[in-house]
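Here is chain A:
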Amino acid sequence: MTNTSLKAFNAMVRRDFTLALRNKSEWANPLFFFILACSLFPLGIGPEPNTLEKIAPGIIWVTALLAAMLSLDGVFRSDFEDGSLEQQILGPHPFTVLVYAKILVHWLITGIPLMLLSPLLGVILHLPADGIILLMISLLLGTPVLSLIGSIGVALTVGIKRGGMLLSLLILPLYIPVLIFGAGAVDVGLGGLDTSGHFLLMAAILVLAITLAPLATAAALKVSV
Partner candidate 1 sequence: MWKAIKRLTSFKNFYRFSGKLLPWFGAITLVLFLTGLYWGLVIAPIDYLQKDSYRILYIHVPAAWMSLFVYIVMAASGAIHLVWKTKLSEVIANSCAPIGATFTFLALVTGAIWGQPTWGTWWVWDARLTSELVLLFLYIGYMALHSAIEDRASAARAAAILAIVGLVNIPIIHFSVNWWFTLHQVASISVGKGSSLHPSMYWPLMVMTAAFKFYFATVLMMTARNEILERDQNSNWVREEEKNL
Partner candidate 2 sequence: MSLNEFFYMGGYAFHVWTSYGLTLLLLVLHIVLPIRRRKQLLRRIHKTIKRESAS
């Protein structure tokens, strides 16, 4: 990355981050959704601690995934509507660099808070302490992948009115590997087995997503705008 690109990247991160923080509903609503949806499960299944402990990793991972997906709409929407996205595509800086910045901001405002909130949900679902730690590690490795893959989906649907439902059709199948390894790591760890395999695979997926997803996102945005 050349020096000016780096500057553009930093400027974009700062700008998007400030804008996102000002818009409280954008970062707060997914978190409330996360807590609310998770607490619905005991009500639907029953308060039996053993059952809850068994399904807790899966529930927390699925709801985190849905929360991340619901928050995706904000990544390009406002920039698309006021036309600044078009300016960014045409601008002097490599567009992919700007896309990286936007995805990073999305992860900072949803992925990190989701991960920080997960212990609370682990406690109410009777997940033991080592399970909570594993859950946090798996979310730390998995949520950036959710933002990266999700950005492809939003980029493809940003030009479509009421594209929210379509977005879930496009990206939920692509989220499956992250879900399997993320929830699986906690499961395996609670069973007393070695989790390094799961985490290494998640890291590999993360590296692959970092390398490829923004390219696809940038290409998709050029089609959509």
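As a working rule, a contact is a pair of C-beta atoms (placed from the backbone, for glycine too) under 8 Å apart; a residue touches a chain by one contact, two chains touch by 3 or more; residues count from 1.
For anyone wondering why these and not others, all candidates are chains of the complex that A comes from, given by their letters.
In this text the structure is predicted, and so the values were computed from the model without any measurement.
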Here chain A stands alone, and the other chains of its complex are listed as 1 or 2; which of them touches it? 1
In the complex, chain A touches candidate 1 at residues 152, 156-157, 159-160, 163, 166, 169-170, 172-174, 176-177, 180-181, 184, 187-188, 201, 205, 208, 212, 216, 219-220, 223-224
